[in-house]
Structures are given as C-alpha cells and as structure tokens.
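The structure follows.
Note that one protein chain of the assembly has been removed; the remaining protein chains are unaltered in position.
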Amino acid sequence: MKKKSLAQQILGAPYILWSALFVIVPLVIVVYYAFTDAEGAFTLANVAKLREYKEVFMISIEYSFIATVICLLVSYPFAYLMSRKKGATQRIMMMLVMLPMWMNLLIRTYSWMNILEKNGLINNFLGLFGIEPLKMIGTPGAVIFGMIYNYIPYMILPIYTVMSKIDVSVLEAAEDLGSNSFSKLRRIILPMSMPGVISGFTMVFVPSVSTFYISQKLGGKIMLIGDAIEKQIQSLYNYNLGAALSLVLMVMILICMALMKKFAGDSNDGLIM
Amino acid sequence: MKKTFCALFAVCLMMTAGMTSCGEKNITLENPSGTYSQEYAGTTLNVFNWGEYISDGSEGSFDTNAAFEALTGIKVNYMNFESNEAMYAKLKSGAVSYDIVIPSDYMIERLIKEDMVQKLDFSKIDNYKYIDDEYRDLYFDPTNEYSVPYSVGMVGLIYNTTMVEGTPDSWGIMWDAKYADNILTFNNPRDAFAIAQFLLGIDINSTDHAAWDAAAAKLKEQNAVLQARVMDEVFNKMEGENAAIAPYYAGDYLTMADNNPDLAFVYPKEGTNIFVDSLCIPKNAQNYEAALMYINFMLEPEVALANAEYICYASPNTAVIENTEYELYGNEILYPAEDAKPKTQYYHDIDVETRSYYEKLWEDILLDD
Partner (left out) sequence: MKKTLGNLFIALIYIILYAPLLVMVFFSFNEAKSTTVFTGFSLKWYAELFSSSDTMTALRNTLVLAVTSAVIATVIGTAAAVYMYKLRSRAWKASLDMVTNLPMMNPEIVTGVSMMLLFVFVGRLIGASNSLSFGTLLIAHVTFNLPYVILNVLPKLNQTDPHLAEAALDLGSTPMEAFFKVTLPSIMPGIVSGMIMAFTMSLDDFVISYYTTGSDFQTLPLKIFAMTKKTVKPDMYALSSVIFLTVLVLLLVVNISQIRQEKKDQGK
C-alpha cells in the first residue's frame, strides 16, 4: 500500500507544483491588485465599484448560460449518433468537429460577418426570393451564436468520449427487457454520460462568460464583462479594477458551477469542485 | 485514432522543418552616402511596430528589414502591436527591452512624461533633414529631442455615394435619422467622443467634466441611429455596402475605395483629429547605436517612399511628398492643398482622472443602448 501511494504522489507532484507556481501565484497577484489602489495601499474601492457593472455581469452570465445549454442540446444527440458510427468514421467525425477551430478566430469571425451581414450571403440569398433582409449582426442572438460556434467542440468531444464507452450490448439488453427509447436514455445513457456532460458544460460555460472578441465583432454594440475588463486593463491601465472585476467573475462562475453540480446530483463525485 | 494523430503531428513537424525562408526579395539598396557600416554587425535590434505598418516585401514591395539587415549585418527582431495601449502595457512592464517603438503622438507625450523613452542623438540621424517643417516641434516633443515622425493620418467621413444623397460636409450626418441603422462609429471612447466634441465645438483635450458630459449626451442621442461600433471591421462593412457612413482614416479610405469605387471621402467642416506615429527609442533599449542607424535608414528617400506606398498613409518625409514618381503624389485626400486643409487637432495625453471619467461615461453610453 505504501508503495502505491508513493507512486501516486509522483504522478501528482508535477501538476501540483505547476499549479502552485503558475496558477496560484498569478491568482495571488490578481487578488493583491483587486484590493489595492494605484499606489499599492489597501482599499475596498475597486470592489465597491462593482455595483456599476451589475448589469454587464448579468448579461454575460445569461448569454453564456443560454449558449451552453444550446450547445448541450445540440451536442448530446450529435455525440450519441457519432458514438454509434463505425470506428474509423468516428475518428474522422471527431477530427472534423475540431478542425474548424484550428483556423484563426479572427478570420472565422470575419467570415461569419460576411455570411450574417445586412448585405451578406444569407440576406442576398433570401433576397432572391423577395424576402426582406433579416437583421442578424448586432443582435444578442449573434453574440450567443458566436459563443456556440466557438465552443461547441468542447462540448461534443467530452460527451462523445464517454458515450463511445457505453457498451452496445447493455443497450440491447435493456431493449430485450422491454425498455423503450426514452427509458433507455434516462436510465442508461444519461447517467453513464454525465461525467462527460459536466466536463463539457465546464469547458463551454466557463470560457464563454469571459469572452470578449466575439461580442465586439458580432454584437456590434453589445458589451460583455470580458470587454469591460479588457477596457480597464488595456485602455485605462487600471489593473486594480480589472483584477477586482475578474475576481468577482471567478466567484460567480464558481457559484454557478456549484449549483450545476447540485443539479447534476452526486453520481459523479468531485469532477467539479 | 493514435495513428491519425501521429500522422498529423508528423506533418506539422515536416512543415516546420521544410519552412526555411524561401525566395530572395528585392532587398538590395545601394549604401546611401556610405553612412551604413557593418560596425554593429552580429547584434540584434528589437523593433516594435504596428501591424501592417512597414513595407515587408509582399506583393513585390521593398523588404525594409531585410534590406537593413543586408546593409548593416544587424539582425532585426520585428514584432507587432495593435494599439498604443497594448504597446504601453508591454513597455511599462519592463518585461522586454525594445530598441525601437513607433507609438502615436499622445502616447509619446506620456512616454516622455514617464521617462520611458530616451533622447536621440540627432547628429547620427542625418536624414532628419527630410522631415517636413509641419511635423517638427510638435506639441509632444516641442524641442525635437525624442521622436522622429514616421507616418501621418487624419480622420474623415467615408460614405457610400449610392446610399447617401449629396456631399455631407458635417459630422452631423452621423446623427441623421434618414440613415438610421446605416451609420458606424469608432469602437473606442477617445475617437467616438472626438466626433461629438468637434460637432459641439468642444476641445477634444478638455479636462472639464461638464464638457465630457455634454459630448456623452450627444453620443447617447446617436445610439438610436447607430448600426455598430467598429474598428477593423469597418473595411468589411463599408466595402460590402453593409453601412452607408463611417468615420475612419484617410489612408484606409484609399484601400477601401480600391475595392468599392462607390465610396467617397470628406473632411467635415467642424475639424478633425490628426495623428503622427513617430520612431522612438525606449529607456531600456539595449542597442542604442543600431537603433539610431535604423531610424536614419527609415528616413532614406527610397525606404520612406516604399513604406509610404505600402502603408497608404501620408508621409512626413519631403523626399517622398515631392517625389513625382510617388504613387500617391499630390493625392488630394492625403495631402490636401493649403486652402482645402481641414482644421485639425492632435490628441493630448489626458490625465488619468479625466480618462477614467470619460471611460465611465462611455460604458454608460454602451449600456444605454
């Protein structure tokens, strides 16, 4: 037993060391800035200023939550269908999901603008049938769409990897025992795929709350919390308020994730927090 | 799966190995007046410039850095930034030492104030003689000690002639309900405020809160007719006829007009913002002498000409402006005649307090929408 635990320590050591140096220490720097002023004296002024950003926080969380849920609703059946394909097809499909993300974010966003613009591809196409142009760019829908597009692979992949493990024979057995599709889904597939869903939820929700580039380009006039933080740091060189905002963002995300864990039940111990 | 992945990695590595610099460029330049020596050969020079802001050999143009390297034996490390503020953050941290930076006027004022750039030895910059009088002794460097002008630009109104009636001559058109949802403005507070300030006749460098409040109220009115706040997307929006009116830089208008001849440009009568991007040497530069050589090189008539043609902005270099071979020689938009010159104003480095104040106003404007 002793030996095993030593081996275990060795496995964990590099990561713990790495996280302490490059995650915790920078976090301490962020906390330090959040509670000091430009001269380095302790202050709560930054945290007090957060009230002014209540609305921006709410919008950001709302949009990313919607985006994450849609991602989940689309990814789940997609991952399921993918996991039922033959081996080589699965591999190709998986790589094809990831490949678009290898292209530059800026170029992909510009291309979406070409498609969704007022005078863009979709509206030109609709115009052929005499349909009035739709307003897509500059709407909340466009921002949410941008988030979904950019993060959906991070939902599909983890769900797919756990689903590919579910044994077809288990499903067949369930069918033999008279399960219909719905109860098969509820009783077998859903619980077994839950760890993947939670990983996917984390990897989509968490980064999309703080996204800033997409909202600037597709949103036209919409400001998210990522934009606000970027502005404080970049334009105003106000690391203090920027740090405070991002600290609160972190706490809010942690709360959301805790709620999510509660919602998902205890079946998948300890994946999140 | 493993197989696929290994193959992909292998290709990545192969591409990496095969990608040595290929194709020799048009980089030869006679050693002008014998000023460039191999004295600093083998050293490196770290240059920090805007993106797409130097003639780099693409589309058959002159490869500035390669020519400098060939002439002096100095290795140029060339890195890009996308805004004055991003450049400042990196410089301020002291994390990297650059030998040359090319910020704009108000940023240079701040860098001088904060003792982040050093005086230039003008005896080594013989080609300073080419700099137009108009761009000497500018407010941010009144005694010409720290900076050498590189490129100049003015903001104007770009409009689509098929969508806009007549010739707009005032910033006021950006509030015109007739063009609702077809109007763009800048996605940064300084430039967006400046338009309202010019329109209202307020000083763009005012530190009076009430003046900023007035401009902010004007900008809030604009929300109703605005399609989007943009920066680089303006190219796509205007070229693709997704919007009718946008303020942007004169030189960039020329690029857009190449792709869409229906676009026209005007300097509004209320006045407009002018900027100068200048070469500076930061305090912590490690290759001061080579940096001076580089600055002098950038002012060489041939080099300055190539860069002016590549960037498409106005040049402060008389050897370029007066060269009849220059593609943009006498261009009315870049070099308006004396009587057609718009009223112009430079941005100054506004104190932090005022900056925070207008940034807050700006957020209110964004959220008001």
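Going by the order they are written in, the chains are A and B; count residues from 1 in each one.
FYI, a contact is a pair of C-beta atoms (placed from the backbone, for glycine too) under 8 Å apart; a residue touches a chain by one contact, two chains touch by 3 or more.
Treat the numbers as computed from the prediction; the structure is a model and nothing was measured.
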Chains shown that the absent chain touches, full complex: A, B
Sole contact to the chain not displayed, among B:D132, B:E239 or B:E302: B:E239
Given A:M58, A:M103 or A:A173, the one touching the chain that is not displayed: A:M103
Chain not shown, touching residues in chain A: 3-4, 7-9, 11-12, 14-16, 18-19, 22-27, 29-30, 74, 77-78, 81-82, 86-89, 91-108, 110-112, 114-115, 121, 149, 152-154, 157-158, 160-162, 164-165, 192, 195-196, 198-199, 202-203, 206-207, 209-210, 212, 225-226, 229-230, 233-234, 239, 242-243, 246, 249-250, 253-254, 257, 268, 270-273
Positions on chain B where the hidden chain makes contact: 1-5, 7-9, 11-13, 15-16, 19-23, 25, 44, 46, 48, 50-53, 56-59, 77-83, 86, 89-90, 93-98, 231-232, 235-236, 239-240, 252, 255, 258-260, 284, 286, 311
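By our rule, only the chains that are shown with their structure count from here on.
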Centroid spacing, where centroids are CA-atom means, of chain A and chain B in whole angstrom: 35
Chain A to chain B touching residues, read off their complex: 38, 52, 55-56, 91, 94-95, 110, 113-114, 117-120, 135, 137-138, 216-217, 220-223, 228, 231, 233-238
Interfacial residue positions of chain B with respect to chain A in the complex: 1, 4, 83, 85-86, 88-89, 92, 181, 187-189, 223, 226-230, 233, 236-237, 240-243, 352, 355-356, 359-360, 363, 366-367, 369
